[in-house]
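All protein chains but one are shown in place.
Labels run A, B and C following the written order; every chain starts at residue 1.
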Amino acid sequence: MANTFGHLFRITTWGESHGGGVGVVVDGCPPRLALTEADIQPELDRRRPGQSKIVSPRKETDTVQILSGTFEGKTLGTPICLWVKNEDARPEAYSEMARKFRPSHADYTYQAKFGIRAWPGGGRTSARETVGRVAGGAIARKLLRERYGVEVLAYVKQVQRIVAKADPQQVQSEAVEANIVRCPDPLAAARMIRLIEKTRRAGDTVGGIVEGVARGVPPGWGEPVFDRLEADLAKAMLSLPASKGFEIGSGFGGILLTGMQHNDPFRARGGKVYTTSNRSGGIQGGISNGETIYFRVAFKPVATVMREQDTVDIEFKNTTLRARGRHDPCVLPRAVPMVEAMTALVLIDHALRHQAQCG
Amino acid sequence: MANTFGHLFRITTWGESHGGGVGVVVDGCPPRLALTEADIQPELDRRRPGQSKIVSPRKETDTVQILSGTFEGKTLGTPICLWVKNEDARPEAYSEMARKFRPSHADYTYQAKFGIRAWPGGGRTSARETVGRVAGGAIARKLLRERYGVEVLAYVKQVQRIVAKADPQQVQSEAVEANIVRCPDPLAAARMIRLIEKTRRAGDTVGGIVEGVARGVPPGWGEPVFDRLEADLAKAMLSLPASKGFEIGSGFGGILLTGMQHNDPFRARGGKVYTTSNRSGGIQGGISNGETIYFRVAFKPVATVMREQDTVDIEFKNTTLRARGRHDPCVLPRAVPMVEAMTALVLIDHALRHQAQCG
Amino acid sequence: MANTFGHLFRITTWGESHGGGVGVVVDGCPPRLALTEADIQPELDRRRPGQSKIVSPRKETDTVQILSGTFEGKTLGTPICLWVKNEDARPEAYSEMARKFRPSHADYTYQAKFGIRAWPGGGRTSARETVGRVAGGAIARKLLRERYGVEVLAYVKQVQRIVAKADPQQVQSEAVEANIVRCPDPLAAARMIRLIEKTRRAGDTVGGIVEGVARGVPPGWGEPVFDRLEADLAKAMLSLPASKGFEIGSGFGGILLTGMQHNDPFRARGGKVYTTSNRSGGIQGGISNGETIYFRVAFKPVATVMREQDTVDIEFKNTTLRARGRHDPCVLPRAVPMVEAMTALVLIDHALRHQAQCG
Partner (left out) sequence: MANTFGHLFRITTWGESHGGGVGVVVDGCPPRLALTEADIQPELDRRRPGQSKIVSPRKETDTVQILSGTFEGKTLGTPICLWVKNEDARPEAYSEMARKFRPSHADYTYQAKFGIRAWPGGGRTSARETVGRVAGGAIARKLLRERYGVEVLAYVKQVQRIVAKADPQQVQSEAVEANIVRCPDPLAAARMIRLIEKTRRAGDTVGGIVEGVARGVPPGWGEPVFDRLEADLAKAMLSLPASKGFEIGSGFGGILLTGMQHNDPFRARGGKVYTTSNRSGGIQGGISNGETIYFRVAFKPVATVMREQDTVDIEFKNTTLRARGRHDPCVLPRAVPMVEAMTALVLIDHALRHQAQCG
């Protein structure tokens, strides 16, 4: 198991869907950052189920407690342990899951790997695991904003075939939070919400794309050859549940251009270098170039559908399974704070690494 | 700088385009594997420039030497140092590069990060850096084949708009190596070669997609929550020069399906579990499920074009640059062994990690 | 800050003397190990203050809770979070510490490093920090015993000038636990207890030596050249508060012998190799050789004395300080479970690492 992320700003997450709770230990946070639960709770509120009619109705208040690492409202430079108690434990709602593997879930692979699994609520494979990431990411985001002037945000760019209009350089957080689907394009947002509601009524699910953005990153962050900034972003995103793809800047679409068309010309003005286009997505050779970083993450439709499906049981007999209980028709609105958290975690780690070698 | 990849089977690469050479130290290789230069050289031959009319004409034989870690033709369990001397050093061919940043290259970002750069041939940012990866990957691939029965391969799936027909479960290495573009679909291959030649004559470049495949991976490899198998693959691929995107299984296309359509039903036969479709790409919850692993990597068109482009010089003055010398119109044929190498490195590391915790 | 120890079996500890508590996240524990709080609590009871008249009277029950990582009494292979709530928080007892640096404590260096410190109770520099280590070590110790047949124990070998007779190959846990100073030589133990009591009455403190032992370690554990088994043990021991030295096998005394006298001759019997002496301390070339591993750790006298001492305040003015409140005249009895825990953590990590590369 690998539950630690980052080199200098490191998070270690823990916790299952059922049990004593979920949480995170943040190690390496610089000292003397003002930090209370109030800095973290809003991000958890954006992540939690039950926040709107289009996401999972699981009832958890997800109240965070700082168990260590601060003193008189400031970080000490020691590990910060954040804890969110589990509340809505209804193992009985999952009893069939004890014996049957949900298709396209991790039930079977966990059983194959470990020979044991916490079946209630999916245990560690539940999206609840991301509570720790979002909590840790909230600290990273605050540091980035206050000490480096870097702004991180994400939004829903596409739900199935509905594509939002959004300019990574311009999108504002207020526009993202203006609707429950977290899409800054109000027209697309309305269509997305309708599609998700229709999908939920059908007991089915839809996927889509979240776009992540970082503005104000100075030139120089990123550690070639293996810990290129985009490589660490890709890993961070593909470590999120249900993600299936990552592309930065021009991405897969960029392959339709030639080199002449694709290259971003450099220009200088007032002693500063910039590029007149940004197909590179703000990163060249694995290192930030000072332009806006933007990338897209594909999330498959949630695997839990309210319909009968073929599967096998734990004795490897063929059977069928029909999910009961909570139904999350579209993970995207809740994936937005997850993408932001992971982006912030990657960036702050690289900020510190750059400072260490070249500071 | 971060030049080490892997946790238990680790490679550390080193070397610039010009200077004493390029190489790799492989640490953690199990002992008693038969290994000589003959196991590594063929992979380097597939990676090196000058191997065909459609790739860079740089003349290097790229002859590998094992400096340590073997005895009487077998690995010792100690670090294996592999060295490839540099031969074709013509710094004068690059003299303009000393003063001007090539657009969409890493010249500017290295200068911004380090305040110094080895401009001849691009230094560490040259694709020559991947020699060490391919050499280390050759050892990983041999181990996977001999000790785990796992087969890794990659091929060119798309060049600009030309898409090959290829079934990840069926493609054979012989079909891939049957043509200079390394595309197993002969008709598409012929069209791709024509396109690349035409592009070269125009002094321009094209990009495309390499598909990577791993067959025979048993259920259980992968380390959630952060080192999911697909997360480590994504990082590995995005650490390759010129890569802009990664998708696994259904990838970005999968978002057009609903959950019902996307899920892979489980079935059992003869005490073994399998899925009747494979949109998951062989990985569920970050852990291999025993099906074929397949993914795609987008490579942008090579940035070095033989045409004049806007750029700035090291004094941040606006200027233009027209590349001289060698011209690599399409990186894809040479990217194939790179993708294979990185895939093998990820898989062998996960094989050992799984063995450590659950073996 | 570096609060993670180990590569494959990893602990991350957190918590200050005052605040929400102290704890540990154990990552990499193999699945399906029977584990409840009852496996951990006894070790914490041996570590906690207030257990006898010769240690610190701080009143804490140190009750451990498993927050994650187990299901139905077995480990899941997922991270195990253990939490011990803080109880005896009396910040007022420490108010002078807010303004003055205790001599030979970490108050000054934490302030110098972080520009902030949690002064009540010493914050993270309190020996309370070792709760997480001992809790994590209890799991490691159980794994070593049940899966590898390895027995780890430690005992007080020396208090100031009083040296115990003890044979590392023979000492039994019962003899160690038979008295409050945790010395298996009853005569020496009685003298040690008298010395410690006398020292306490004088408001002073004494140090000494803890000997650590591991029996049943098979040949082959240890990872040269840097993670030699003795190197990792040395680091583990020197990471304990108040430790000033480490020696293995013949240690510092061995330098008085010549090579002829010092070498351990090999002999074979029944297809097994052994040595007829064990000045190597069970490790040769950084790798266990199958003999008993034994080493000694020097602990300085506790820095908190009940007498007036010269020091400076946070404004760098000269002043004096006289500690108030709890007085721990000798850390050694409580250091015994700490040494055992760290030994077990080093060994289980190396067991898994060996299994990964050579298994």
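List of remarks:
Definition applied: a contact is a pair of C-beta atoms (placed from the backbone, for glycine too) under 8 Å apart; a residue touches a chain by one contact, two chains touch by 3 or more.
Note that the structure is predicted; figures quoted are calculated from it, not measured.
Taking every chain of the complex into account, the chain not shown here touches A, B, C. Touching the missing chain, out of C:Gly21, C:Gly208 or C:Pro337, is residue C:Gly208. Summarising the interface, subunit B meets the missing chain with residues 1-4, 10, 12-16, 19-23, 25, 27-28, 31-32, 65-71, 74-81, 83, 113-118, 123-124.
Counting the whole complex, the residues of subunit A in touch with the unshown chain are 7-8, 28-31, 77, 352-353, 355-359. By the touch definition given at the top, subunit C reaches the unshown chain through residues 1-5, 13, 101, 103-106, 108-110, 112-115, 124-125, 129, 158, 160-161, 199, 204-209, 219-220, 222-228, 230-239, 241, 244-252, 254-268, 271-273, 275-276, 279-281, 283-290, 298-305, 307, 309-312, 316-318, 353-354, 357-358.
The definition used in the following text is that only the chains that are shown with their structure count from here on.
Distance between Cα centroids is largest for the pairing of subunit C with B.
Averaged Cα coordinates give subunit A a centre that lies 26 Å from the centre of subunit B.
Inter-chain spacing, taken between the CA centroids of subunit B and subunit C, is 46 Å.
Inter-chain centre distance (subunit A to subunit C, centres taken as mean C-alpha positions): 39 Å. Subunit A has residues 1-4, 13, 113-115, 124 in contact with two or more other chains.
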